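The structure under discussion appears below in the form of structure tokens.
Complex shown without one protein chain; remaining protein chains in place.
Labels A and B are assigned to the chains in the order they are written; within every chain, residues are numbered from 1.
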Amino acid sequence: MNTIPRVVLRLASVLILASTPALTFAAEENLFDEYRQMMADDNPAQLAEMQGEEYWKTAGGPKKQTLQGCDLGLGPGKTQGAYAVLPRFFADAGRVMDLETRLIWCMTTIQGRDPAELSGKAFSKQGQPTTDLEGLTTWIAGQSRDRVLAVPVDQPQVRAAFEEGKRLFFYRAGPYDFSCASCHSQSGKRIRLTSLPNLTTHDGAVSAYTTWPTYRVSQGAARTMQWRMVDCARQQRLPELIVGSPVTVSLLTYLAASANGGKMAAPGLKR
Amino acid sequence: MGSPMKIRAAIKDGRTEVKVLISHPMETGLRKDSEGKAVPAHYITEVVARHNERVVLSAIWGPAVSQNPFVQFQFAGGAPGDTVSVAWKDNQGDTRSDQLTLA
Partner (left out) sequence: MKSDFDLSAWPPPSLFSRRHFLRLGARLAGALALLPWVPGAAWAAALEAVFKERTVADVLKGLGDDIQSSDQITIVTPEIAENGAVVPVTVKSALPSTTEIYLVVEKNPNPLAAAFIIPDQTEPSISARVKVAQSSNLIAVVKADGKLYSATRETKVTLGGCGG
């Protein structure tokens, strides 16, 4: 007679243990929202934005030119709303470009800077100052805050990049036989405590794409979508992606266009 | 020296609310770089904020203040045309001062 309650008790405790992680997970997600919101109005990414705006308006590079003649797609010097309609096809360059690739192109053609250096040293190391490209990208993306994303998928070149990006997203490679989709094609998944957005759904693509560039608390730096692509490839143990390469632009075109209709909320703030 | 600070200030009901973001690594001296070498301590030790010439906040910080520090406070008074300035000094002798004019 005594053994039955004991078994029941044991079963009950097993059930409680099994259900605890799920409950804790849901609660933690909400609590992180609180943490992020407490800093949203005073996001340190504003420091990168200040630096980017300053760079945009100051003559620089071997040719001593400002970037105010740079056409981000809406006409020379126009930054308001430009990020929300990128990537797009640029006839002068003959290819589809995301913001960062376009900025490198402008800094090269207008200011005479070295494209290999801009691409090779695109991101700041921990504790080091924000790079020109990070500052510019963060500031210009911020100039599209609250705009609705409208990547021009009616441009045939953009459509082609989208299809290529989608293929790359699901392409398994490297020593771990990993693809982007390995981590980002199921809902409700996470790595440790960080939620992984399901980028194959509209909501997932919107929540991810519209909050980049972002201030990355763990690195004390503003990070951009090109950085995200390069670092995801590193985590997959793939060969190093080149900043501004067609692979990065195609992946970004797929991600951005999948989020079309979402409202830009960059710069964001993440763990 | 150092990068510009982002200072925001708003006059509200006879008070001025000030928010400051400072670009600074705030290295504790305990972190190691990718080659395993200790990164030397580098952090802001003193901060002074002024409304025109009057000191409205002073602070002494240790390395446990977060990277790219933020501080927010409110003082009585403040009128359009007044200045709000913030100055900092770090343990390596670097200093910086920025100011804004109240709108």
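Here is the rule we go by: a residue touches a chain if its C-beta (ideal position, glycine included) is under 8 Å from a C-beta of that chain, and two chains touch if they have at least 3 such contacts.
Keep in mind it's a predicted model, so treat the numbers as computed, not measured.
Novice: Touching the absent chain: which residues on subunit B qualify?
Specialist: Against the missing chain, subunit B presents residues 15, 28, 30, 46, 48, 51, 54-67, 69-77, 85, 87, 89, 95, 97-99.
Novice: On subunit A, what residues meet the omitted chain?
Specialist: Against the missing chain, subunit A presents residues 28, 31-32, 34-36, 38-39, 183, 190-196, 214, 216-218, 220, 223, 228, 235, 270-271.
Definition applied: only the chains that are shown with their structure count from here on.
Novice: Compute the distance, rounded to whole Å, between the mean C-alpha positions of subunit A and subunit B.
Specialist: 29
Novice: What residues of subunit B sit close enough to touch subunit A in their complex?
Specialist: 3-4, 6, 19, 21, 23, 25, 27, 31, 33-34, 39, 67-68, 70, 72
Novice: Please output the residues of subunit A touching subunit B within their complex, sorted ascending.
Specialist: 39, 42, 44, 46-47, 50-51, 54, 125-127, 129-130, 220
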